[in-house]
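Every protein chain except one is present and positioned as in the full complex.
Presenting chain A:
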Amino acid sequence: MRLLRYFLFRVLQMFPIALFIVVINFALIHMAPGDVSILLAGEGADPDYMASVRESYGLDKPLIQQLGAYIGQLLQGDLGLSFRTREPVIDIIAERVPATLLLAGTALVLASVLGVLVGTVMARRPGSALDAAVTTISISLFSIPVFWLGLMLILLFAVTLRWLPSSGMMSVAGPREGLAYGLDVARHMILPVLSLTAVWLGQYVRLSRSSVSETLAEPYVTTARAIGFSERRVMTGFALRNALLPIVTVLGLELGLLLSGAVLTETVFSWPGLGRLIYEAILSRDTPVIMGAFLIMSFTVMLAALLTDLLYATLDPRVRL
């Protein structure tokens, strides 16, 4: 009950944010140099389509009505047509989402699980030489430009050693079903997942190292030890359980940052996801697609923040309305 109310409240709070993002998008289009109708329809669109765009977005009306028309279009799921393929932007994006989810999701799970593990182990031995070394390595890891790491991995494992494919999601003439297909995709995933995981891992190690060491200094941990709980239980039931709260928060807040890494990685590995789509759109100046991708990414991040809040509320009984 408490959770449901909390959840509904948070959902309501998302509306102004969504509106704000849409307004930013709208403002940017109007502030950008060049004709708004060209930005919305794409360069070289045929006159009929151009006219229909003018009509549906109400481009000859006052700005506030245009904003209304724009929001109306968005509410119908209409993000316009890609100027390159003439397909609805929403369909193009939807088609690319699974690949991105597969790549980013795998890397996210790997990085967060490994990161929390390593960070927790380090928090148990603060100030040791190993702790200092791991700290330095984690900082270096998240200082690597992820796209460059991808290139270097390609150089080593695909070009020099020839162990793994360098691009794409599946082999050109490879299997398209069954276990063999899965393995083929997995082989293609190794390098991009490795690049993303490496860069994100640094963040999670640092984050969990600091939040676990913080909870380990809390009085309830002393109580648990005085009671005689084994160190394993002290760690899981008390230290890590409480440390998860800040970890989850940051995880949700930084999703936007993570997605940018995914875009760059997809570009390097020609992974057929959203990131690659954005890259192609930039190259061909396909503004409707870029704007659509921005909106979708924003809403994804908002949704992630919402889920994070909900997860946080289930983890922390202190959260109240």
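The rule we apply is simple: contacts are C-beta pairs under 8 Å (C-beta built on N, C-alpha and C of every residue); 3 or more make two chains touch, one makes a residue touch a chain; residues count from 1.
Keep this in mind: contacts and distances are computed from a predicted model.
Q: Looking at what's absent rather than what's present, what does UniProt name the missing chain, "FAD-binding protein", "Solute:Na+ symporter, SSS family", "Oligopeptide/dipeptide transporter, C-terminal region" or "Na+/H+ antiporter subunit B"?
A: "Oligopeptide/dipeptide transporter, C-terminal region"
Q: Could you tell which one of A:M169, A:V193, A:L259 or A:L277 touches the chain left off the display?
A: A:L259
Q: Taking the full complex into account, find the residue in A:A123, A:M169, A:A198 or A:I247 that is in contact with the omitted chain.
A: Residue touching the chain left out of view: A:A123.
Q: Pick out which of A:I29, A:I71 or A:V97 touches the chain that's been left out of the picture.
A: A:I29
Q: Would you indicate which residue among A:L101, A:I144, A:M170 or A:V185 is in contact with the undisplayed chain?
A: A:I144
Q: Touching the absent chain: which residues on chain A qualify?
A: 16-17, 20-21, 24-25, 28-29, 31-33, 39, 123-127, 135-136, 139-140, 142-145, 147-148, 151-152, 154-155, 159, 210, 212-229, 231, 237-239, 241-242, 245, 253, 255-257, 259-260, 263-264, 267-268, 278-279, 282-283, 285, 287, 290-291, 293-294, 297-298, 300-302, 305, 315-318
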